[in-house]
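Only one protein chain is missing; all other protein chains are in place.
Think of it as A and B in the order they're written, each chain with its own count starting at 1.
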Amino acid sequence: MRVLIVLAAIAAVSSGCEREVRPFQTLPVASARAQRVVETTLHPGDAPPPATGQNSPFRENAWGVGEGKRLFTYYNCSGCHANGGGGMGPPLMDDKWIYGYEPANIFQTIVEGRPNGMPSFRNKIPDQQVWMLVAYVQSMSGNVRYDALPSRSDHMRYSTPENARRAQTPKQTGPR
Amino acid sequence: MTDAELLERTWYVPRGVLGWLSVADHRTIGKRYLVTAFAFFLFAGVLAGLMRIQLAVPNNRFLGPDLYNQIFTVHGTMMMFLFAVPVMEAMGIYLVPLMVGARNIAFPRLNTYSYFVFLCGGVMLVATMLLNTAPDVGWFSYVPLAGPDYTPGKRADFWAQLITFTEVAALAVAVELVATIFKLRAPGMTLNRIPLFVWSILVMSFMVIFAMPAVVTGSSFLLMDRLVGTHFYNPAEGGDPLLFQHLFWFFGHPEVYIIFIPALGMVSSIITTFTQRPIFGYTALVLALIATGFIGFGLWVHHMFATGLPQLGLHYFTAASIVIAIPSGVQIFCWIASLWRGRPRFETPLLFVIGFIIIFVLGGLSGVTLASVPFDLQVHDTYYVVAHFHYVLIGGAVFPLIGGVYYWFPKITGRMMDNTVGIVNFVVLFVGFNVTFFPMHQAGLMGMPRRVYTYPADMGWNTVNLISSLGALLLVIGGAMLIYNMVTSYLWGAVAGDNPWNADTLEWGTTSPPPVYNFLYPPVVEGRHALWERTAAAPVVTGGRLDCRECLVTDVMDGEPSNKTEFPGPTIWPFVAAIFTSIMFIGSIFTAWAVPIGTVPIAIALILWFWPHAPGHDIGAPEEESTPVVEARAS
Partner (left out) sequence: MIVRALLLVAAAAAAGCSGNQNVFNPAGPAARDIASLGWQLFIVCGAVYLLTLLALAWALARRRVPSDDTVETTASLTRTVTIATVLSIVILIGITISSVVHGRGLTSPSGPGAITLDAIGHQWWWEFQYRDLTPSDFVTSPNELHIPVGVPIQIKAMSRDVIHSFWVPNLHGKRDLIPGQVTNFWIQADTPGVYRGQCAEFCGHQHANMAFTVVAEPMDKFQQWIRAQRQPAAEPVNAEQARGQEVFLQGPCVMCHTIRGTSAGSRVGPELTHVGSRLTIAAGTLPNTRGHLGGWVLDSQSVKPGNRMPPNALTSDDLQAVLSYLRSLR
């Protein structure tokens, strides 16, 4: 019985491993080049293109999402996207995604820029930080793991905290 | 059946797995609390050893910053919340009913509940340590660092909820101890005749009752900020980070006295027994304990001298922090006077008490230096403070506790601990402690701040840190020696009689270990030193019901019998309620819905727990009314 209790307790918190990792330095310095992120798995021929980055590596990592939230302010994304509500740029906390909602799509949006005003941050934001921003942007509509969602920030309240928002099912609204 | 056999049957301790979970007996729960608290002590001690390895040399890479931060946080949290307070309460749970002549502690099922809540909280913290989700924000977890912005994930939530676990457990035990001490004393034990250890537990329990709610409030506000987005500590929306500090330290300062005051009671017990004289200055010692308890609530801002609060207020807290040295000083003088006029027997418990005086007085004096605002502004948050609080906590609480372990081990287990090993144990611990912590005063004065995972090689801190780390090795050896002594004595130690030390308090007036009913007939107390002042034809209480768990209730001031009450027997519901409580607490870390949903099973368990039973429910049906009688009988 004691064993059961202990195991149950461990199981209850065991899901925390992935959420709490702090991978400070993942890119080897000397050979770090931009990861190839492709937005589709379709390809001609037999061999798929060498590609990585289909997953949002920080989707289940609370620290990564938190860092993404910090970087969102640092890099002035709020200048156009206003903490997710939009302004000059489209809102990020709703379910409408012009250029796609997959992590690879969001990555490419940030790195390549998009028509109608989204700047390209290629060579300006390292890949690991872009993935943190991807995870944070996904969290704005509740699309990361529920216990990795950020809560209120230490600023004036601008919106419901991310972990209190209703999760949205994303839809692509731009041209297919 | 003889009276003893009847009582044995009535007060039985159930066996088997279900029995282990349903026991409502204070000695069993007290032993469990002691063993569990010591297990946490060892775990936290290992963490400290890891810290000292990391700090032995500059720029060490043994532990990275993230792991080091988790380790020092869990070390502090575990020591303060899972070892120091529970172990003192555990000594109270085991010894207080015996010392006041009762058969069981008041509210025994609550006792069981509190143990399982404590155990679940501790297991939760250990599990977080193993799963990279241990809190990493320091044992007092200041905001905004512990707030949602700067500690993402669930680490700080586990810290805050651990507070809730341990405070619920501690409050429950405090309530039981107060009720036992006030209402379950043996007839004739007036307030004036209560042993000093019992006084210390009484003061501690009142301090727990008044201090714990503040920290539960502070940690609950933190949980709410982190989970549901309140703004208690968010200055941008009208909150204040200093609110957390005030709430925490309003508890945090009394907390250290909660830990320290029972140790003072143990010191008085040991000195009385090992000088074979009544203690000098009983009244002064009691008043000093009470004064410490009161004044302890007025000092908390001395942890916040650097926060920019107004100067006049700070000087008030300087004065209060210095005033509290006076009752402590009175106690030290009374104990030295007791040692002066008694005939000391230099056995292990007394050695630990002497070690306590040497170490604690140094710690208390470094505390007086810290009370001075200008000086504190230089040494606050440096290793000087680390040295100070280890001197007062280890010297002031752990040394008396180990002395108490050597002293009461025969009573609890029926075997004597080895005295020679004990003396060596004392020397190793005393030397190891001083070698570890004295150089930290120097490190702090040389500018080394606290909570640093490493330090540069050119600051001049290398030697003192290396010496501290080597001393820590000695402490590990001393700790291992203590465990060795406890285990081998438990298995093969010399059998102890009822009163191997010729002590004066009531717990030594029954067998070692005590029977399940504590005393065959509850004794009547005729003086302050119950066993020394007992005549051969001393009265005992007879005539009570022996076939159900009946206890005599006496009044608060004079110990006059007032009525009898029936105590509950073993039941599974406290354990079930504790499990549901733990599920609710842990669930509320992840979702706020756990609170409304989680209270339903708890309510059901509580209803089943308190379901009224007919009198004599636990053992047979009542046959006749009984009237307890005080009569002289050779004991």
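Note that a residue touches a chain if its C-beta (ideal position, glycine included) is under 8 Å from a C-beta of that chain, and two chains touch if they have at least 3 such contacts.
Computed from a predicted structure; not experimentally measured.
The absent chain, not drawn in this view, touches the displayed chains A, B throughout the complex.
Note on the undisplayed chain: of the listed residues B:D240, B:D498 or B:E526, the one touching it is B:D240. When the missing chain is restored to the complex, the residue among B:Y94, B:Y115, B:W300 or B:Y455 that touches it is B:Y455. Here the missing chain is touched by one residue of B:A306, B:A480 or B:V556, and it is B:A306. Across the entire complex, the residue among B:Q378, B:N502 or B:N563 in touch with the chain not shown is B:Q378. In the full complex, chain B touches the hidden chain at residues 64-66, 69, 137-138, 142, 144-145, 149-150, 235-236, 240-242, 277, 280-281, 284, 306-308, 311, 314-315, 318-319, 322-323, 325-326, 329-330, 332-334, 336-337, 339-344, 354, 357-358, 361-362, 365-366, 368-369, 371-382, 430-431, 434, 438-439, 442, 444-447, 449-456, 459-460, 463-464, 467.
Chain A meets the missing chain through residues 22, 24-25, 27, 29-33, 74-75, 123-126, 128-129, 154.
Assume only the chains that are shown with their structure count from here on.
If you average the CA atoms of chain A and of chain B, the two centres end up 46 Å from each other. Put simply, chain A touches chain B in their complex at residues 1, 5-6, 9-10, 12-14, 16-17, 19-22, 24, 62-63, 65-67, 69-70, 146-148, 150-157, 160-161, 163-164.
Those residues of chain B that touch chain A in the complex are listed here as 17, 20-21, 66, 120, 123-124, 127-128, 130-133, 144, 147-150, 152-155, 158, 225-231, 234-237, 579, 582, 586, 590.
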